[in-house]
Structure formats: C-alpha cells, structure tokens
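The complex appears here without one of its protein chains, the remainder shown in place.
What follows is subunit A.
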Amino acid sequence: MLRYALKRLGVGLLCLVGVSVIIFVAMRLAGDPTLLLLPDDATEQDRIELRQELGLDKPLPVQYAIFVAGAVQGDFGMSTRWKMPAMELVLARLPATLQLAGLAFSLAVGIGLLSGVTSATARGSVFDQCVRLGVTLGLAVPVFWVGLIFIMVFAVDLGWFPTSGRGSFAHLILPAVTMALNPAAAMSRLSRSAMLGVLGADYIKMARVKGNSEARVVWKHGLRNAAIPVATLAGIQLANMIGNTVVVETIFAWPGIGKLIIDAIFARDFAVVQAAICVVAAAYIILNLAVDLTYGLLDPQIRYD
C-alpha cells in the first residue's frame, strides 16, 4: 500500500509539472502585464526596462526554468500587483476558501446522502418524488444564477444574511449553500441509485433476519456496500470545491483563492495565478489519492499492489 501511494504521488508530481507548464504558457498568452502596470504616459523605453526587470524578455523555456528553480524552494515569485510574495498571498487566502469549501462539502454530502438514501428506502413515496424533483432542479440551475437570486431574496429582501464579504458565520451561509446545491443534488441521485442496487441483496434480508433495526439495516449493512461510488463522487466533489470557489467567491466577494485567481488573471499577475493554480492542483492530486486509498478500507476485496 505504501508503494502504491508513493507511486501515485510520483504520478501526481508529474501531473503538477504538466499543470504548471500549461498555466505558465496560458498566462503568457493572456497578454503583457507591463501594459497594465505602467501609467499611460510611459515611454516604450520604460516598458522595455520593466520587462527586463520582471524577466519577461527572456525566452519562455528560460523563464520556466527560473520559475521551477524558485518553486522547488517555495518561492513562486513576487506579485506584480500586490507587491508581495505570491505564495504568501495565496496561503493567506487559503483559510477562507477551505472554510467555504468545507462547509459547502459537508452540506452537500450530508443533505445528499440523507435524502438519497432515505428516498431509496421509500421508493415511490411522496418523499421520493420530492427528492427527485429537487435533484433535477439542483442539477439544472446554474450556480451564478442561484447565488444572485439568494442575494436578492435572503440578503436584500428578507435581510436575513449579509449580501457579501467575510466576517461572521452568517456571511458564510449563503455562499456555502449556493455552492452545495449542485453537488448535493448529484450526491443524492448517486446515493439513491447505489442504495437501490444494494437494498435488494440477500445480505440485506439476512441483516433483517438477524433482527437488526431498519435503520441499522439501511445505514450499516446497506450504506457500507454502496459506499464505493459514493466515496468516489465525494472525493471528486471535494477536489472540485476548491476550484469551484471561483464563481461563488466572485459573486459573494468572498476573499478566498478563487477570487484571488480572478483578480490576478485580470491584473495579468503571473506569479499569483501560477502559485494559486499549483496549490489547487496539488490539493486535487492529494485528495484523489486519498479517495483511492479509502477504497481499500471500504471494500476488503481491493488490495493495493
């Protein structure tokens, strides 16, 4: 298992290199940052000097080599906009994103599992019908639209929650719910179908024969067997959360990584975008590995070699 994990980490590292190359090149295609950094009356000479200062005059491979040499030591370069080390900036924003993603993920898994499993056990009931309708809605409505509607209804009209920003726990609720909606619907649908597949099995009947309560039959004997697809989706969703904060953080002006990436892209702040994307990609890779390793705990027939 350790060998498997190390192998996967090695592959992950390669992925990270790939991601960094892509983002490195893509950012440089976005345009020349010096055009934004210099005042309108700057001369061509000023621009060339600034390019030299930022190292943008060197050939692309050389620029990349310099970036990698710094990155392995934890130095992702200076932000041209905020005038501070890019990684420091990213790490300062990380807690806000983790908080938002964490709550949104918990909501998504909690609500999704609860509604999905319950509707599987009560197949065809009114509750089941409502859940299925809710799932369709949750999957169909776009996040940015829901966010705006939530702000209109719950923040502006009803005044229950602040419209945007970060501060109290109340600030967290609207963005977290907005972000949770879509993954909760997906989780609900998947756990419903996974449970429907499991509940007809003989070992479920066996659990009843033993005298287990219905709750134990469903949540212990049933869910453990439906856990593999559920864990897979949960892992993908958790990893996606970190990247998906971009839209929600922008709508709710939540000072996390997503908002930082957007601001940095508009400012053509190469160092910050690179640092932020590398952090997101690393989180993605580690979470995926974690999910693959939990399979072994969930299904005893899975062995890593």
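The rule is simple: a residue touches a chain if its C-beta (ideal position, glycine included) is under 8 Å from a C-beta of that chain, and two chains touch if they have at least 3 such contacts; residues count from 1.
Here, contacts and distances are computed from a predicted model.
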Listed names "Small ribosomal subunit protein bS18", "ABC transporter ATP-binding protein", "non-specific serine/threonine protein kinase" or "ATP synthase gamma chain", with the criterion being the UniProt name of the chain not displayed: "ABC transporter ATP-binding protein"
Hidden partner chain, touching residue among A:39, A:59 or A:300: A:300
Listed residues A:92, A:137, A:209 or A:253, member touching the removed chain: A:209
Residues in subunit A touching the chain absent from view: 201-203, 205-214, 221, 224-225, 227, 298-301
